[in-house]
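Mind looking over this structure? Questions follow.
Only a part of the assembly is drawn; its chains keep their places, and the rest are absent.
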Amino acid sequence: MQFLSDNAAPVHPRVWEAMRAADAADTPYDTDALSRELDARFTALFGRECTAMLVATGTAANCLALATMVQPHGGVVCHREAHIEMDECGAPGFYLHGAKLLLAEGAGAKLTADGIAKVLAGITRGVHQVPAQAISITQASEYGLCYRAEELAAIRAIANDHSLGLHMDGARFANAAAFLGGSASEAAGDVDALSFGFVKNGGMGAEAIVFFDTEAAELARWRRKRAGHLQSKGRFLAAQVLAMLEDDLWLDNARAANAAAQIVADGAGDRLVHPAEINESFVRMDAGERAALRDQGFAFYDWDETCVRLVTHWASDHDDAHKLARAIAAL
Amino acid sequence: MQFLSDNAAPVHPRVWEAMRAADAADTPYDTDALSRELDARFTALFGRECTAMLVATGTAANCLALATMVQPHGGVVCHREAHIEMDECGAPGFYLHGAKLLLAEGAGAKLTADGIAKVLAGITRGVHQVPAQAISITQASEYGLCYRAEELAAIRAIANDHSLGLHMDGARFANAAAFLGGSASEAAGDVDALSFGFVKNGGMGAEAIVFFDTEAAELARWRRKRAGHLQSKGRFLAAQVLAMLEDDLWLDNARAANAAAQIVADGAGDRLVHPAEINESFVRMDAGERAALRDQGFAFYDWDETCVRLVTHWASDHDDAHKLARAIAAL
């Protein structure tokens, strides 16, 4: 019984269908009919004009978005435990040509206006220090916590005060939006660019970068090509994303994943390190307990010495989730 | 009737099948069962030990391969009309951190030992000039011409003499191998790394980088992750490539494409700018003639002022090819 990663989930049947339907030859490099539909669909979803671009991974999405906001000598304020800092093998250093991540603190891997302000306050020595040029937040955070509208507004305000770009890493944006009530627009707040993840949520190999700034999108087109992320058969990526947007499949899938996680979290009770807002539970557990669960056939990730991470996804079996919940409760 | 690009071709049914079969959840980031099969399959194909890695595009494959051979202050000898020079938006400059393409001449966009030697002979002023560190050749070339075994050997020899890495861009490697007699090993010669293309030949979004040098492959793993080209659901890429290798589908598809092109080329006769060795015909044509063909429903790419490019692919309709051949002959 897999609770290892939503990256391992299968592809949703409606995504498969859409891909098959895209098989007939069409023109390459995003000049096809499906790719040309993307902007309108995301504009409708967010209720404000935007430009979307697809890439194969969240790492590429994050970095291409940030590259429109940050000069090679600049810096990005992000959380000390953000994915771009911890898990992308220095990809921001590559895509941003040596720009620096400026690490901020915040409970549950969420940035706060205060945490950001503290980092900015330390930048006082002119050309001897890297200037901040953007903020990157993760919705939901590495610990599965969601930014509320007022938190997003406070961060936007500090970004404005310091003329910083604002990027959102939304690898689990759908799960966050589902938790926050289902509005993509509210979950995104007023960011300049959003990495909107689909791969963990029923897609196969397509993530969207949604730009709310036309000029930045224009710039990103060149950078995407230059990074080898403009695919010749882009129609198959577009098909995936359009299927996910159709009839709110993205939201339905996220709700299913969150619901499965809720079952697990209920079993974990006091062991939860963070409230289980989305499809992840971080559960305090010692080595013996972990072994006991694994003996019962549960697979999961050792987050650190104090806790494990249990992840569900759109296709997670709710019976398995109940079994896991009971197994934890019984520890 | 499409003769625009093999990039627009559909995905082969057996590739679809293999992808569907890979749907069941497996572990992410190339730790899945299919991805772990790749090295053995390519080793069997080439008859010498190799390591394979998949990425979404040929641009990424080319650049990640070259990045294992060239330092940021180094240079890559390539043809003045090579894809990496002309069509990748400066991707080598990005992936190689500013390294330089050192442009050589050669008929039909093929490098020759002489053309390479001439470039190397011009590098004499020590640290004031970029030193050559690799050679990149394209099999088949931008004009669809294939390197014969003895040509490859001569280039390998000059690479050895100057301690240069040797890379092969094989976006249409399958078509070249089909033309040269069907041996992957002979078509690749003794290169250090090969970008083995599948997308134009029945795949969807997977190209292989085949490393014949284990250390280089190790290095490339980090660089691939850092470039956002390690996909979490890599099993779907592996499925594509394994299906293409199974029972020589890659070769069958290439043969079909080449055969269709041969039909077109026969119609073109004296108009051919280069012999049609693979699935491309470069055909001399003036503006009026192009318009005449387009009026008859043929779509194709204006290569330059003197000629058009007519491309076939694995699924090209041979009747359409005959129609095109007749239409050209009738011009």
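Chains here go by letter, A and B, matching the order in which they are written, and residues are numbered from 1 within each.
As a convention for this text, contacts are C-beta pairs under 8 Å (C-beta built on N, C-alpha and C of every residue); 3 or more make two chains touch, one makes a residue touch a chain.
Computed from a predicted model, the values in this text were never measured in an experiment.
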Per this structure file, total copies of the shared sequence (2 shown): 4
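In the analysis below, only the chains that are shown with their structure count from here on.
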Euclidean distance of C-alpha centroids - subunit A vs subunit B, Å: 33
Contacting residues of subunit B [partner subunit A, same complex]: 2, 4-5, 7-11, 16, 20, 23-29, 55-61, 63, 88-91, 93-95, 199-200, 204-205, 222, 225-233, 236-237, 315
